[in-house]
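Here's a structure for you.
For this depiction, one protein chain was excluded, whereas all remaining protein chains were kept in their positions.
Chain naming follows the written order as A, B and C, and within any one chain the residues start at number 1.
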Amino acid sequence: MRYAPSDSPVLTLTTGPVDAYPAVLRGLASPVLYDYDPLFLATYQRVCEKLAPLVKSQTVPVLLHGEPVLALEAAAASLIGRDDVVLNLVSGVYAKGFEGRAGRSSAEIVELAVPYDQVIDPAAVAEALAARPDVTVVAACHHDTPSGTINPIAEIGAVVARHGALFLVDTVSSFGGMAIDAESAHADLFVTGPNKCLGCPPGLSILGVSERAWAKMEANPSAPRASILSILDWRDAWRADRPFPFTPSVAEVNGLEAAIDLYVTEGPEKVWARHALTARACRAGILAMGLALWPADVAFASPTTTAVRTPEGIDEAALRGEVRARYGVVLSSGRGATAGRLTRIGHMGPTAQPIHAVVAVAAFGGALTALGHRVDVGAGVAAALAVIDADRDGD
Amino acid sequence: MRYAPSDSPVLTLTTGPVDAYPAVLRGLASPVLYDYDPLFLATYQRVCEKLAPLVKSQTVPVLLHGEPVLALEAAAASLIGRDDVVLNLVSGVYAKGFEGRAGRSSAEIVELAVPYDQVIDPAAVAEALAARPDVTVVAACHHDTPSGTINPIAEIGAVVARHGALFLVDTVSSFGGMAIDAESAHADLFVTGPNKCLGCPPGLSILGVSERAWAKMEANPSAPRASILSILDWRDAWRADRPFPFTPSVAEVNGLEAAIDLYVTEGPEKVWARHALTARACRAGILAMGLALWPADVAFASPTTTAVRTPEGIDEAALRGEVRARYGVVLSSGRGATAGRLTRIGHMGPTAQPIHAVVAVAAFGGALTALGHRVDVGAGVAAALAVIDADRDGD
Amino acid sequence: MRYAPSDSPVLTLTTGPVDAYPAVLRGLASPVLYDYDPLFLATYQRVCEKLAPLVKSQTVPVLLHGEPVLALEAAAASLIGRDDVVLNLVSGVYAKGFEGRAGRSSAEIVELAVPYDQVIDPAAVAEALAARPDVTVVAACHHDTPSGTINPIAEIGAVVARHGALFLVDTVSSFGGMAIDAESAHADLFVTGPNKCLGCPPGLSILGVSERAWAKMEANPSAPRASILSILDWRDAWRADRPFPFTPSVAEVNGLEAAIDLYVTEGPEKVWARHALTARACRAGILAMGLALWPADVAFASPTTTAVRTPEGIDEAALRGEVRARYGVVLSSGRGATAGRLTRIGHMGPTAQPIHAVVAVAAFGGALTALGHRVDVGAGVAAALAVIDADRDGD
Partner (left out) sequence: MRYAPSDSPVLTLTTGPVDAYPAVLRGLASPVLYDYDPLFLATYQRVCEKLAPLVKSQTVPVLLHGEPVLALEAAAASLIGRDDVVLNLVSGVYAKGFEGRAGRSSAEIVELAVPYDQVIDPAAVAEALAARPDVTVVAACHHDTPSGTINPIAEIGAVVARHGALFLVDTVSSFGGMAIDAESAHADLFVTGPNKCLGCPPGLSILGVSERAWAKMEANPSAPRASILSILDWRDAWRADRPFPFTPSVAEVNGLEAAIDLYVTEGPEKVWARHALTARACRAGILAMGLALWPADVAFASPTTTAVRTPEGIDEAALRGEVRARYGVVLSSGRGATAGRLTRIGHMGPTAQPIHAVVAVAAFGGALTALGHRVDVGAGVAAALAVIDADRDGD
C-alpha cells in the first residue's frame, strides 16, 4: 500500500503549517461578521486582552493580518531607522534572513554568528555590545526552526537590557510550546504568531510591544504608516472604540480565540510539558536508532522541533517522500543552509503528543531502512516509549 | 504526564463510535434544510442511489433513522412472523443478542452455536438446515465485533439460498471495511450502518432488501407499520416524490453523503486494502509481543477489529485506562461474554491506517508493561512495521 | 430570476426541520468520541444535567436517540399498559395520531376532540374525567403543529393532576420557544426534542419523567426493554458511571450541548420573547393583508408557528412553490387533515427573529398576488413592522 500524493496524509508532524486543533477549525467556520459590528469589535478586543497575560508585553498585544513573515518585515521597518546600528544574532537560517529585512532601514548591521547547529552565547553578546556601544537594536530568533535549536533568550535579553538597546525577538515557533514571553525575554518587540504551537492555520501575527518600542517606532520617520507594514496603525485597533486601519482577517481572529481558550483551559504549563515530553521521547527514539540530532548539543534542542541529521548517502527529500508514501506521515525539510541536511519532526500544538513521537520514530526509521540505511526501529520506539513512561511513572 | 479523563484523547482506535472523517464532520455541519425542500429530497434520493452499487441489494437501499440497533430490531420485527422458524447462527455476543429480537416474533428459534473465538462452518449450517427443513429465516452476524471474528458469510449464504430460507445478515461493522455486499452474501436483509467503516457518527442504519424480503415483510401481518420499527414505511421514501414516514435525520444524511463520496473517490478496493493491512500489521505486532489474539485461528480475524486476549492477571479495564492515561489512545473493551477477556483495537474508516497499528501496538505493549506484564514493545512495533513495509515493497 | 429546486434556498421558515444555529452546526462537527470515553461520558451527563432546570421534570431528563416520533412511540408503549384507559385530547393531527400509538397497548381510548382550529377546554377535560373515573392516563399535545395552536396545558395538567391520572404531554414544537416545562404542565411524561425551538437538527428526543411515571413504567409488564422503544433502559444512562443500552448519537449530543448553551446564555425569557414577537408581527402582517389565520381565535395561535388559512381557489402547494421559486423562502405545508388548507410559517430557534416576519409576510403576499389572489403586501409588511417597533418602543 502506498499513500499517493493525492491521498490525504494520516498525520502532519511538521514545523508549520501544523494541523489545527479541531476547535480552532470550528472557530474558523463561525459566521463572518462585519468588522465594525459591535459583536466583532468586542471579540477583537477580547482576543487581544486574552493574549496579554500570555504574551506579557508591556502593552496590549497587536495583531497583524498576515502570517508572521509580515510581522517580521513590519517589525524591521517600524523599529529600525536610518540611524540605527543593529546587532543581529545569527544561529540559523531565519535569523540570517532577518538581515535582509533589517538592512533596508538601518545604518549598519553587525552580525554575531555561530554555526547553525550551535546557539548564541549570552557572553558573546555582551562582548559584541561592549565592542559596539553604538548598537541600538539587537535582533534574535528564539527558536531558529530550520535548525531546531533554542537560543538562551532570557539571558541574552538581560544582556541587551543592560546595554540599553532595544531587543527584537522572533518567537514564532516557540511561543505557546514552551515558557517564553516578552517579559522573561526582556523583549521590546516580541514577534510571534498563532500558527505554530497555538495550533492555528497561518494567516495572523502577534506582536508584543514595550513602551520604549512604541516610542521608538513613533519617533522613527521611516516607520510605515498607511501600509500593510505599519505596526503603528494598529496600535489602538484592539480597542472596540477605535477603527481598524483596514479589514482584519475575521475568520482567523475567530480561530485564534478558540486557540487561546484551549491553551488557557489546558494550562500553559501543561501544554509546555506536553511539548517537552514529546520532544524528549522523539530525541530518545532517534538516538536509539543510532541517528544524530542536528543540534550539536542536546541542550540546544527545541521542545517544539526535533531536527535529525540526514545520514550520509540518504537523499533527504526521498526520505520524507518515503515516510509519507509508506505511512501517511508528513515531516518537514530543512530550509536554506539546512535543506537536504536534516529532517524536522514538529511537535507543535495538536501534534505535540508523546505518542506521536512513537509514530515519528517508527516512520522515520522504517523509511530509512527502506532506503537502505538499516536502523533498529524497535529499539527506537522502545526508547521513545521509555521516556514517556518514565515521565508518567514519576508523576 | 497523564491524559486526564477530561483531556481530549489523541487517537480513538475503537470499534465504534469511531472518529469520523473530517469531510464527514463538515458534511454534518451543512445547513439543515426542510426535509420536503426539493433540494433535500433530491439529496436523499441521491444518497440512497449512491449506496445502491455499494450495498448491491436487489432494491434501492433503505435508510433508517437511528443507529443500527434500530435496524436490527426493525429487521427482526418486520421479517420474522409468528409462523417462522429462525436458525440463528451464533459465534459471538451480537449474534446471540439477536435471539432476543427474533424471539419476540418467531414461532421458534433454532440455534447453531460455536465458541465465541470460532466462526460458523457452512457445512454445519447445511446440516442444521437439513435437520430442520422448516427453517424459514436464517440470521447471521458477519463480523461479530465483540469477538473480532469474521464468519464465511458468502459460503453460508449460498447454503441458505440452496435451502430457500430468507437470509438476514448483520454487517454493521464489516461493511465498507472489506469486500462484503448483499449480493455476495446472498442476503435478503442486509443490515448495516455508516457509523463504522464508512466513518460516520452513530445515528443511521442502512438496509439492503431483496425482492423476496419485501414480499415477506408485506405479507407479514406483524410487521410494524406507523412505527419507528417499520421498514415497510420507508420502502419508497428514497424517491424524491414520496413522503417520509417521519422526519429523517437531515444532518446525518448530509454526513453520510460525504462519507460515500470519500469511499467511492478513494475506491472500495483501496479502502479495504487499507483496513486489511492495518489489521495484519496490528496482529503481527501483538503476536510479536507474545500476546494472543482472541480468534482461535488467525484466519478468523477481522480486518476491521483486532481482538487481543487479556493476559492472565491483567485487569482489562485498567489496561485500557492505562493506554488512555499514558498515551491518549482509546481502545474498546469486550462486550458481554467477552468483556474483561479481551481488548479490541478498531481499524475502521479513518482509523484504518497502517501507522495506527504501530500506535496501537506501542500503546498496548507499553501499558501492559506498566501493569507488570512485561512485553517487548520494540519487537512488536518492528513486526508491525515489517508487515507494512512488506506490503509496500510488493506493490 | 427563479430559485430552481436544485438551488439552495435563502431562508427556511418552516416548522421543522428548522435551520440549526451556526454554533449547533459547529457542535455537530466536533470530533466523534468513543461513547465510553470518560470525556464523552462526562459530556453526556453534563448535557442531561443542563437540561434538568429547563425541562423541570422530577428526575434528570432522558435522551432517546431518534427524533421525537421515537419518544412518542416509546412513551405510549412504556407508560400505557393493557389495563389503562387513556383519555386522548385531540385538537389536531398530531394528537389524533397519538391514538394509533396508544391503541397498541391500552385497554381503551376515550377521545375528547375539538375541531382542529380550536383548543381543548380544561373544563371539558374535567367533565370527561368525571364521566370516566377509570381513566388512568391523559395524553395531550401542547402545540399541535399542523394547526399552529396551543392548548392551555397548565390548566389541563392541573385538572388531570386533581383526577390522579398520569399526564403525557407532547411539547416537541413548543419547548424552548415559550414558557413550558414539565412542572408547570403537571406532566408525568414530558416528551420533547431539540429539533425545533432549540435549533438542532432532527435526531434526538428529550423526555422529562416524574417519579410516578417511572414507577408506572417499571410496573408495566409490556413496557419495552432491550428495545429501541425502551425508556426504562435509558433511565440511568445519563450517569457517567452507567452503561448505555446502545450507542448514543454522539454528534447529535454534541450539537445539543451547543444548543443548550446558546439557550441559557441568551436566557429563556429572552428567547421566548423573540419567538412571541416574531409570531405577533407575522400574524399582524398576515391579517393586514386580509388573510385569515387558521386558529379560530388569535388567542389560540402558537408563538412558534403561524398557520395561515389558504384562500379559496389557491393551490397550497403551488403557493409554497411560488414562495420558494421567487424569493428562496421555504414554508411548511399542513399535515393530514390540514394539508392543502393552510400554510405554516415557522418561528423556531434561529428563525424566530422578528425581521423574518417581514420576510414571510412579503414572500407570502407576493406569491399569493402572483397566483392571482392580490393582497396589499405593503400594508402587510407595515403592520408587521409596526408590531416590532411597538415592542421596541415600549422597551
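The rule we apply is simple: a contact is a pair of C-beta atoms (placed from the backbone, for glycine too) under 8 Å apart; a residue touches a chain by one contact, two chains touch by 3 or more.
These figures come from a predicted structure and were not determined experimentally.
Undergrad: Looking at A:D7, A:D121, A:E183 or A:D376, which makes contact with the chain not pictured?
TA: Spelled out, the listed residue whose C-beta touches the missing chain is A:D7.
Undergrad: Using the touch definition up top, pick the residue from A:P53, A:G100 or A:G267 that touches the left-out chain.
TA: A:G100
Undergrad: For the chain that got dropped from the picture, name the residues of chain B it touches.
TA: Contacting residues on chain B, toward the hidden partner: 22-23, 26, 29-31.
Undergrad: Mind listing the chain C residues that contact the chain we can't see here?
TA: Within chain C, the residues that touch the unshown chain are 1-2, 7, 10-11, 29, 266, 273-274, 277, 325-329, 353-356, 358-359, 362-363, 365-366, 369-370, 376-382, 385, 388-389, 391-393, 395.
Undergrad: Using the document's contact rule, name the residues of chain A that touch the chain not shown here.
TA: Counting only chain A, the missing chain is touched by 5-9, 12, 14, 16-20, 25-26, 28-39, 42, 65-67, 69-70, 73, 100-101, 195, 201-203, 226-229, 246-252, 255, 324, 330, 332-333.
The rule is short, and it goes like this: only the chains that are shown with their structure count from here on.
Undergrad: How would one label the connectivity among the chains shown: line, ring, star, complete, or other?
TA: Complete.
Undergrad: With chain centres defined as mean CA positions, report which chain is farthest from chain C.
TA: That would be chain A.
Undergrad: For the two copies chain B and chain A, is the contact made of the same residues on each side, with over half of the numbers shared, or of different residues?
TA: Since more than half of the residue numbers are used by both chains, the interface counts as same.
Undergrad: Please report how many Å separate the Cα centroid of chain B from that of chain C, as a whole number.
TA: The separation of the two C-alpha centroids amounts to 35 Å.
Undergrad: Between chain A and chain B, tell me the centre distance in angstrom, where each centre is the average of that chain's C-alpha atoms.
TA: A distance of 44 Å separates the two centres.
Undergrad: Quick check on chain A: which residues sit in contact with 2+ other chains?
TA: 29
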